[in-house]
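Left out: one protein chain. Kept in place: all the others.
Every chain is named by a letter (A, B and C) in the order it is written, and numbering of its residues begins at 1.
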Amino acid sequence: MTQDFRTSAGGRIDRSSPVDFTFDGKAYRGFAGDTLASALLANGIHLVGRSYKYHRPRGIITAGSEEPNALVGIAREKGQNTPNLRAPQVEIYQGLNAESQNRYPSLSFDVGAVNDLLSPLFVAGFYYKTFMWPRSFWQKVYEPFIRSAAGLGKAPTDPDKDRYANHYAHCDVLVIGSGPAGLAAATAAAQSGARVILCDEQSELGGSLLHDRTSAVDGKPAVDWAADAIRALSENDKVTLLPRTTGFGYYAQNFVALAERVTDHLANPDPRLPRERLWQVRAKEVVIATGAIERPLVFPENDRPGVMMAEAGRIYLNRYGAMAGKRVVIATACDTAYRTAVDLKAAGVDVAVIADLRPDPAGVHVDAARSAGIRIEGACVVTGTKGRLRVKSARLGRIRPDGSVTAMGEEACDSLLMSGGWTPNVSLYSQSRGKVAWDEDAGAYLPGASVQHERSAGSCHGVFGLQAVLEDGYAAGENAARAVTSAAKRPKVPAVTGGEEGAGGTLGALPHDRDPARVRAFIDFQNDVTAKDVKLAVREGFHSIEHIKRYTTTGMATDQGRLSNMNALSVASKTLEKPIPQVGLTTFRQPYTPVTFGTFATTARGEAFDPVRRTPMHDWAVEKGAEFEDVSLWKRAWYFPKPGESMHDAVARECATVRESVGIFDATTLGKIEVVGPDAAEFLNRVYTNPFLKLGVGRLRYGIMLNEAGFIMDDGVVGRIAEERFHVTTTTGGAPRVLAHLEDYLQTEWPDLNVWLTSTTEQWAVIAVQGPKARDVIAPLVEGIDLSTESMPHMSVREGKICGVPTRLFRMSFTGEAGYEINVPASRGREVWDAVWNNVEAVGGAPYGTETMHVLRAEKGYIIVGQETDGTVVPDDVGMDWAVGKKKADFIGMRSLARPDIVVAGRKQLVGVLTNDPKVILEEGAQVTAEASPALKTPALGYVTSSYYSSALGRSMALAMIADGRGRMGDTLYVSTAEGAVAVEIVSPVFYDAEGGKQVA
Amino acid sequence: MPEKSVYSANAHLSPIVVTSNVRVEEAAPLVRLSLRGGEAAASHAGASIGAPLPLEPLTSTMADKAAAFWLGPDEWQIAIQEGDATAVFERVETAMADTPHSLVDVSERNRALIISGPKAAWLLNSQIFLDFDEAVFPVGMVTRTLFGKADIMLWRQSEDIFVLEAWRSFMPYVIELLQEASRELEAA
Amino acid sequence: MLLITCPYCGVERPEIEFRYAGEAHIARPAEPSKLTDEEWAEYLYMRTNPKGLLAERWRHAHGCGRFFNAIRDTVSDRFVTIYKMGEAKPDLERLVVEAAQ
């Protein structure tokens, strides 16, 4: 297809670089510098989409990110579709494939358009009033139907192959928007020596200057002045220029988020480049220069393809050399549309008529059109359009002094350009938590007082006309710089010729002479909300603008009401007979325009999603074929299956090996805190339930830590290395939490104590060696420590060397066997491990993982915090009243242990559970009941916390928390399984070596 | 740029990132001590290592083969280029006499990277939310902060050279993200 | 993301370096065992939760590690003042009056 609607010359496209692309599978040609929208228009295409509810044919209506209709899906490869891209923002590249959306089977013939025939039924909120009978039909019939009709584009189906980057930046002045105001602000700030970031959502900086053919700045054409200004900024190394970058989120304390689109416009992007980048900017001052958005006119059939905003028509013509049509009707309430008319006429387009709502249009813009020979009709309104998939003619009407309308006949056209005036774009100001204020003169909401270090410049706060906008921009830039640097300079503001402010504008539905029951004038194009819908909502009692929005869905489409809000508000205001400010305004939220999820997630994926913590012995475990489990950020070896072994087999073998011989276990991940200072013992005495004042040097003690509510929060072994130095261990997952908890009390409650905490978790690699042969295995490697039980009994610690490496050697056991935990400097962990492993292997020992550790400790009735306890458990519940220092006056959580419902009878207590059938292994989490089949809603007595096959017992075993458990020894209770309840006997939680002789041997 | 730094690239390891404008290398092992206590303790410790401990927030001091970093109002990290951590620990600990303090050997807890080149700050800003303008983050400044989701200590050794320390298990995460961010520096 | 000045480091840092630590100036009772259950529950759980100025604790968890106090307006999220642990709580009513001026 040829570019029939391309001008013969002009625009910022590169006519020497043709670009081939497809739309809905059909090949088209455009030029480098085209957007998808401009290229389609140049090819005479207006019909590009279908609306959300009625599936009405829709055309390109804007030239910017506010586009509600021209949404397309683009996929570089299958499964990588990006839906809902706005055609005016899509830069074409060689080979681009774009698809229209929300139509089946094709854009020109869409079966969903049957909804349009049913539109008399499908009014605002109709779905709240029906689809209720029969009940089951909602989910089976109605909802699936609604869901498939709704939605716009198709979601991608395959994992995204692109990468996304993040960048944190700081600057003195962030300028958002690079039109005349933004460019002026950035220039002024940069001239004052400030660090400046200037961003703009468009591919090219310059904003409206890029399509302004009538103004001159300092004697230069506006576009040349812009180019010079941009060049000067780009040569300043304190200035960062960011095209294709949307300032989308204004957060507290001048934190602004920008989304930069790095590669989407490239035909063959370098794979080393990220697709998009999130800029997280902290700016000392922000200048918002986001311009104004032209308002549609609300007249019947205003949604026909070919109907477009007047300024968009000018942008496509002047910037892209694309004509909206060859015979154009212009409908306006505002002077700026006359500029479009003049430019179109100059380009050879037949401008049939300018239909102006105002009775006597006048002024420089009007004069220019008049002298160009364009027909101008005052008090003239468009009352409808004709044409199926593209406008063929416009009905015109004369507005009489009484407000009624009489028909003026039809005007043939292939495009209708409209302007209802301009709405200052206050989104980012509003996001900054500023309160917009209604300005009756401007007929618009404008930014009120600044809440943050922010100022608006140009038309986004109601300043129009190029000279005024530039002055405003320079002043904003200068003042922003002045706020951060004393060296601010007063800039010289250039003189403008042309570019005068255009007056006029209207809000809300226009009068017409048509049957109101039969015609629809759209306010929100994408969501198909009409003026009638807004009136219906008001009639039904929805009077708050938030209610109207939610009931009609106006302003909830992907343009977030950028085109529709003011018209909806005006219709609501008139229907309610209340002035606009009393109706309210819906809240502007982040993001300004939609932002890719990947841009928020940035680099967090796979192993970079969360740090993966591995111990110095991790690779050894991998070599040995270990399976791993995630425990907080750590990867822990779970079990070490030999070839052909199931998990059950491997764990049974590992358990038996530890009990009979010796096992080696990587305990590095346990949290470690060095507690040092003259008051170290006193401090520990306050934070653990156990007494610590009298713990001897060289001794270990198991401690329980409560939160102030009395519930167990962590446990661990504490070693007294020296009089004023303790080595504290915590659970793996609890380490950061415990350290923060201890620092909290130390800094806030007891700043008088001379004690300090230092995390040493990663200073030490920890090798646990457990089993009857543990001492024999390590003895040959240890220097300077007498390992005999007499000299180094159970629960003691010594310093010395192992394999020539300094060590803190703990004699302790979490398995019930005699054993050691060897702490060595982390970088030496692997070599010591290898040496110990050689000896372990030599005596028939084995490595074991966390699962075996869990089984062995359960056989001993030792709890695991987080498994036997769940944040609602006090020490007595798990049979550890012995660990609570009765003579202590106070410790964290002590007072809470005396609360009525903590000392009450009937609390759940830790017990052992043996199934009557020794082969049955209960599920952890299974519930315990008094009867096999209790009546529904009978509260359970408790639940199984831990359950394993015990090779030591040759049968299954479990731990459980059961109401009054210690009073139920020997009772038969029932535990639920997937197949039904099984009978169990309640027993002591200590299954193995109840006397404890083995671990002290 | 200081003539000498306690940090030097580990000659046994190949660089982690090399582009025309930035280089990331792992630093050679060091003795690191965490000192907690008051100014008296700091004074004793400074004397024993030959460099007065910095009392100004976020500053550092240098000496021959030693450096001291302010990490908190009662916390310093001392780095010494010497082989035997135990010996250094004993020497400093002995110098403390009866001053209340806590001295802990954390030599093995951290690993360090040296990030250098004109794009060093840019690279760090891919994951660190700090302003590296020299007026804000001058040479010699040291701070703990976050690199993505990892806690780090960051020191500016010179305009274009930064030292980043992290707990050892977090270092692969830091390295992966530095490599990731550096990829586009090689792109056209 | 808030910007918070650590009174120990003397610099502004992004909120992600800090951990919130709840209402400030709720001193742990010297002798908890002498408190009634009601008094203990008051200490443990009852909070001012004001719409307006709140004295609260933060910790520079990923920086110097220090806890400190701040007065912040919970409607605007603006920090009014930040002070070190152990310093007296400012007179909130006076701050409200000052803020209004």
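Convention: contacts are C-beta pairs under 8 Å (C-beta built on N, C-alpha and C of every residue); 3 or more make two chains touch, one makes a residue touch a chain.
Heads up, the rule we're going with is that contacts and distances are computed from a predicted model.
Student: Which name from "Sarcosine oxidase subunit beta", "Branched-chain amino acid transport system permease protein", "K+/H+ antiporter subunit F" or "ABC transporter related" does UniProt give the chain that's left off?
Tutor: "Sarcosine oxidase subunit beta"
Student: Name every shown chain in contact with the chain that has been left out of the document.
Tutor: A, C
Student: Among A:38, A:82, A:215 or A:668, single out the residue that touches the unshown chain.
Tutor: Touches the omitted chain: A:82.
Student: For a quick check of understanding: of A:63, A:742, A:757 or A:926, which residue touches the chain that isn't displayed?
Tutor: A:926
Student: Which candidate, A:336, A:560, A:668 or A:839, sits in contact with the chain we can't see?
Tutor: Of all options in A:336, A:560, A:668 or A:839, contact with the hidden chain holds for A:560.
Student: Which of A:865, A:894 or A:952 touches the chain that is not shown?
Tutor: A:865
Student: In the whole complex, what residues of subunit A lie against the chain that is missing from view?
Tutor: Against the left-out chain, subunit A lists 52, 79-84, 120-121, 123, 126-133, 135, 138-139, 143-144, 146-148, 150-160, 162, 164, 249, 251-252, 255, 257, 280, 433, 516-517, 532, 536, 539-544, 546-547, 550-551, 553, 558, 560, 587, 589-591, 594-598, 600-602, 604-607, 609-610, 612, 629-632, 709-711, 731-734, 864-867, 869-872, 896, 899-902, 923-927, 929, 934, 936-940, 943, 945, 976.
Student: For subunit C, which residues touch the unseen chain?
Tutor: 1-2, 15-16, 19-20, 22, 37-38, 40-42, 44-51, 54, 56, 72, 74-77
Here is the rule we use: only the chains that are shown with their structure count from here on.
Student: Determine which of the two chain pairs, B-C or A-C, is joined by the larger number of C-beta pairs in contact.
Tutor: A-C
Student: Measuring centre to centre with CA averages, how many angstrom lie between subunit B and subunit C?
Tutor: Averaging C-alpha atoms per chain gives centres 32 Å apart.
Student: If you average the Cα atoms of subunit A and of subunit C to get two centres, how far apart are those centres in Å?
Tutor: Chain centres of subunit A and subunit C, defined by C-alpha means, are spaced 28 Å apart.
Student: Which parts of subunit A, given as residue numbers and ranges, touch two or more other chains?
Tutor: In subunit A, the residues touching two or more other chains are 282.
Student: Two or more other chains touching the same residue: where does that happen in subunit B?
Tutor: Residues 129-130.
Student: In the complex, go through subunit B and note every residue touching subunit C.
Tutor: Interface residues on the subunit B side: 57-58, 71-73, 75, 129-130, 143-146, 151.
Student: Under the touch definition given earlier, write down the residues of subunit B that touch subunit A in their complex.
Tutor: So the residues of subunit B in touch with subunit A come to 29, 34, 36-37, 74, 85-86, 100-110, 122, 125-131, 133, 136, 148-150, 167-170, 172-173, 176-177, 180-181, 183-184, 186-188.
Student: Which positions of subunit A touch subunit B when the two form their complex?
Tutor: Subunit A reaches subunit B through residues 163, 165-170, 195, 270, 272-274, 280, 282, 603-604, 607-608, 610-615, 633-634, 674, 676-678, 754-756, 758-764, 806, 825-828.
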